[in-house]
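Left out: one protein chain. Kept in place: all the others.
Note that the chains are named A and B in the order they appear, and that numbering of residues resets to 1 at the start of each chain.
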Amino acid sequence: MVIELIGLVAFAASGALAAVRAKLDLFGVVVLGLTTALGGGIIRDVLLGIHPPTTLRSWPYLLTAAVTGVAVFFFHPQVARLRRAVLLADAVGLGVFVTAGTTTALQNHVPAYTACLIGMTVGIGGGAIRDVLLREIPMVLRKEIYAVAALAGAVVVPIAAWLGLPDVWGTVLGSALVVAIRLIALWRHWNAPVPRAGGTAAS
Amino acid sequence: MVIELIGLVAFAASGALAAVRAKLDLFGVVVLGLTTALGGGIIRDVLLGIHPPTTLRSWPYLLTAAVTGVAVFFFHPQVARLRRAVLLADAVGLGVFVTAGTTTALQNHVPAYTACLIGMTVGIGGGAIRDVLLREIPMVLRKEIYAVAALAGAVVVPIAAWLGLPDVWGTVLGSALVVAIRLIALWRHWNAPVPRAGGTAAS
Partner (left out) sequence: MVIELIGLVAFAASGALAAVRAKLDLFGVVVLGLTTALGGGIIRDVLLGIHPPTTLRSWPYLLTAAVTGVAVFFFHPQVARLRRAVLLADAVGLGVFVTAGTTTALQNHVPAYTACLIGMTVGIGGGAIRDVLLREIPMVLRKEIYAVAALAGAVVVPIAAWLGLPDVWGTVLGSALVVAIRLIALWRHWNAPVPRAGGTAAS
């Protein structure tokens, strides 16, 4: 639960930072933070037929994402300086979102590969919407390792279930794998030239 | 009902005018008019699990929006000259769409804040799709007062219901608030420089 909120904050911050860079006003920054943080979950619930989407019915989620957006609007220079912390939080968020999405999909009795696709979408969907709204080609289409990490984490969940492990194991192991892949990718490319100055938190 | 059609016509005209400016052909203009007018309602029904979306099943809606698109294609210089009338119609449309969307959501037994979010989305969703299709950053993210007006109107609906007023009061009071905020905003910025020449009807 706490760890899910970390992911939510990281994703909201990622969207809000991108909106600040695009020079949107306060409202635009908050809306883009909300969209990035909640978008993946909304797509998941629409695909699975859960009405209305869980994230729109959960006020702690909405409030957390909105407060994050407001905070980023006022303190974005400080937030941008915490680059490594934001990237770590984003990796944790990706892991938690992907594994939770895959678990929810499996509980709705879909085939394992469908569940993995939906779980991956939960992790990468919000960021894709963020980039489309800001007229960018979605980062996830251009940075291979982000989506590959999401897919790898998703695949762990049905394997853990198939091995008879409790749900929490799939979540923990899958999330850990996502975080490990993301950190290794960031580490190895640490000095590599990046195509765009000031890559977003979700990059 | 009549007032709902006014909103529909205003939104369809807003989408069709934007398409004319982007030099789309007749079909593109009609499709963009339809998308702008019906998009918010489709999002609402997908989120609430109403299948298939009401707006796709209502031929008077479809016909009205399509005829508006065709008319704008042929008479767009005249329509563009009616700028104040289009802006007023758009404000009425926003009010009606937002309050009707919030009412529908409440009838589907969602929490009040979820209903307000969905109602706001009905009002601003069509315009956001229009802008994304035309490769613009959605106007609603850049013009604060548009979405704030939508949210304010949405909030009136559950308050009116909580006070025990009949549904129609929420619709009328909420719509009036939206129109008032929009007109005041337009009035006060009347001489302010606008970032883009020929702001669209939904701006």
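By our rule, a contact is a pair of C-beta atoms (placed from the backbone, for glycine too) under 8 Å apart; a residue touches a chain by one contact, two chains touch by 3 or more.
Computed from a prediction, not measured in an experiment: that's the story for all the values here.
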| item | value |
| --- | --- |
| Options B:32, B:105, B:152 or B:178, residue touching the unrepresented chain | B:32 |
| Contact with the hidden chain (one of B:56, B:71 or B:186) | B:56 |
| Options A:85, A:141 or A:168, residue touching the unrepresented chain | A:141 |
| Touch list for chain B against the chain that is not drawn | 19, 22, 24-28, 31-32, 42, 46, 49, 51-53, 56-57, 59, 62, 132-135 |
| Footprint left on chain A by the chain that the document does not show | 46-49, 105, 108, 110-111, 113-114, 117-118, 128, 132, 135-138, 140-142, 144, 147-148 |
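Note that only the chains that are shown with their structure count from here on.
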| item | value |
| --- | --- |
| Between chain A and its twin chain B, rotation from the CA superposition, multiple of 5 degrees | 120 |
| Inter-chain centre distance, chain A versus chain B - centres from mean C-alpha coordinates, in Å | 30 |
